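Report on one structure; see the data block that follows.
Omission of a single protein chain aside, the complex is shown with its protein chains in their original locations.
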Amino acid sequence: MSTPIVELRSITKRFGDFVAVDDVTLAIAGGEFLTLLGASGSGKTTTLRMIAGFEQPTAGEIWMDGQPIHALPPYKRHVNTVFQNYALFPHMSVWDNVAYGLRMRHVAKPEVAERVDAALAMVHLETLGGRIPRQLSGGQQQRVALARALVNRPKVLLLDEPLGALDLKLRKEMQLELKHLQTQVGITFVYVTHDQEEALTMSDRIALMRAGRIEQLGTPREIYERPATRYAADFIGETNLLPARVRAAAPGRLTLEIEGQGLEVPAPSSPVTPGQEVWLSVRPEIMTMVDGSPPAGHNSLEGTVEEGIYAGSLTRLRLRLPGGGALVLHLAPTGTARSAGAHARVAWPADRGVCLVA
Amino acid sequence: MTARPLPAPDARLTWLDRLRARPRARTALAAALPVGWVTLFLFLPYLLLLIHSFWRLDEHQTIVHQWTLASYRRLFTTDVYPATILFSARIALSVTLLSLVLAFPLAYLLAFKVRRYKNLMYMAVIIPLWVSYLVRAYAWKIILGQEGILNGLLAQLGLIHEPLEFLLYSKWAVIIALTHIYTPFTLMPIYAVLEAIPPSLKEASQDLYAGRFQTFLHVILPLSLPGVLAGSTFAFVLSMGDFIAPQLLGGNDSGLMVSNLVVSLFGVAYNWPLGAAVSVVMLALVVTLLTVANRLEERFNYRGKRGRAAKTDALAAVVTESRA
Partner (left out) sequence: MTPSGRRDWLSRGLWLVGIAVFVFIYAPLLVVVLYSFHKSRIIAWPLQLGTLSWYGVLWHDRGMVAAVVASLKLALLAVVIALGVGVPGAFLLDRYDFPGKALFQRLVLLPLILPGIITGVSLLTFFTFIGLPLSAGFPLVPGWPVVLGHGTALVSVVVTQVFARLQRLDRYQEEASMDLYADAWRTFWHVTLPNIRTALLGAALLVFTLSLDEIAVTFFLIGRQNTLPLQIWGLLRRGITPEVNAISTIIFVVSVGVIVVWARLMHDPQGAKA
């Protein structure tokens, strides 16, 4: 990465005894859409607030564009935030809300007018400038908050779960709109959310956070298809985590013992020793039902069908394995129906199973 | 959108910005005026009153700055003082009970039976609180006097042949006047608490076969206790502290309540240490009562944190519209 636009260098944040952010180092590239993904308490919001300036790191430094900014108050950072509850000023009109930052920067009046009108047009709210926030719907308020931040052309835009209050359909629309906006405007977006689907849809890179640390950093594809830990595999999407024991290790390949059978899987990044306990992550959608022997390059397991739950675009089938564990797979609507108690065999491409050590 | 960038904000720090990063200095600055003022004009005066109660008056009518319990001894051994305190407490108790009896039904009506104009009606009940206290006390002189309205009406109706003398210049006049004045005070917290009871509770009770009276007894009444306690506490404390109604309406036998004692000891009967001692005793009584009431309120506060917030708001409201 050429000079990253934002650099977090070993930042830690403590609230009394509680460590919210634990020695996090992260480099954010200019123009990228980076998502901080995690459950509540994972430290993602605190990290965002430290970039904005609302919290001071207990330790570590924050650099932006080659300058240290961790000692600067929020109003001196070239960063803007879109808040979760929008935080629009109720006593000002939409137009005045959007103009606020520019006016505080003493931008000349005609230029303010020009930029505000353009910002409102960008979020398709040109006609609502005279309204006050109370008169707007949730989605409209959200767009005002966006315009109010973007009009200032910050180096980085911080978004704190901005879509949380919207209903599902609107949320999905806004996800696409935000992504397009970001590409169009070219500003770095740092986005916080707990919704992994949202993160997968919108981000260039995802930093999965857990207990104040970055669990895994990578592109959506990398995190989804090559999770580094069980937590990562389980948090994003659905997966089956099969307990296994290492039988034999060879360069690039492992033989695992699962359910009494030997399965060959790609080796994980960290070295393993024979006899070590590991897990195999197999996503439900990569499995298919087979009759007879599985095709080459596939691993397979057999079990008894327990139940199938219809979910519209797919059916979730649960298989009880002889060793006591269970497997969940997704059946396409056109798949053959399986009745409870029937014996079944599933198979998946061996390369797509992920062996996890932690 | 205009692609022209905007320059970055000026990164130089002013002294104000630096202050922001030093929380202790900011706190000190923010606290200076309020804490300083309150210490000087509230803390010190109350402290001084306490100290005065431990001094005494000598033969030359000067206050002797020596630690002594003489004033307290005098207070507790001279009959008139404990007797007056007890008398005041009895009057305050009567006022409290009467106000409760009057306020509760009206509060109940407002909270549950009035649909439209509820706010307006509530305001109407509260308005008298804002009218001068003196006016309200003095009105009873007109009503209860020998040639007053009540006597006049009763005579005209042929119910009596001679004016009732016991009405004015008696403890009844004081009690009636104080009840009239403080009933809205008692009503406010009760109304606030009743208002906060969700209608679904009443409905649930009736769904479970309880009649209206039983619903009232088992559901509404217990839930109204914090408000009742708050209201009674204030009626009691305010009545104890009243010195105008007794003087105006109490006459010779009922004109002396605790506060009148204090007034005279700081005035014509010049004995500040003794007056301070009486005040301290009154203060101790009030604080004890408030603490007990507080504990009780917490015990009977079934609605938890939200209920407490409602009660505190009501308290704040009552208290801000208080006393002469």
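Before moving on, here are some points about what is shown:
As written, the chain order gives the labels A and B, with residue 1 at the start of each chain.
Just so it is clear, a contact is a pair of C-beta atoms (placed from the backbone, for glycine too) under 8 Å apart; a residue touches a chain by one contact, two chains touch by 3 or more.
It should be emphasised that the depicted structure is a prediction, and the values quoted were computed from it without experimental measurement.
Among the chains on display, the ones the left-out chain touches in the entire complex are A, B. Summary of contacts with the chain left out: across B:Pro34, B:Gly158 or B:Pro198, the touching residue is B:Pro34.
Contact with the chain not shown here comes from a single listed residue; of B:Glu147, B:Glu162 or B:Asp207, that residue is B:Glu147. Where subunit A meets the missing chain, the touching residues are 52-54, 73-76, 79-81, 83-85, 87-91, 100-101, 104-105, 148-149, 152.
Where subunit B meets the omitted chain, the residues involved are 9, 16-17, 20, 26-27, 30-31, 33-35, 37-38, 41-46, 48-49, 52, 102-103, 105-106, 108-110, 113, 119, 123-128, 130-136, 138-143, 145, 147-149, 151-153, 156, 180, 183-184, 212-213, 237-238, 240-244, 247-248, 259, 262-263, 266, 272, 275-276, 279, 282-283, 286, 290, 313, 316, 319-324.
In the analysis below, only the chains that are shown with their structure count from here on.
Taking the mean of the C-alpha atoms as each chain's centre, subunit A and subunit B sit 57 Å apart. Residues of subunit B touching subunit A in their complex: 1-2, 5-6, 8-11, 13, 17, 20-21. Against subunit B, the residues of subunit A that register as touching in their complex are 56, 67, 71-73, 75-78, 102, 105, 107, 114-115, 118-119, 121-122, 150, 152-153, 155, 185.
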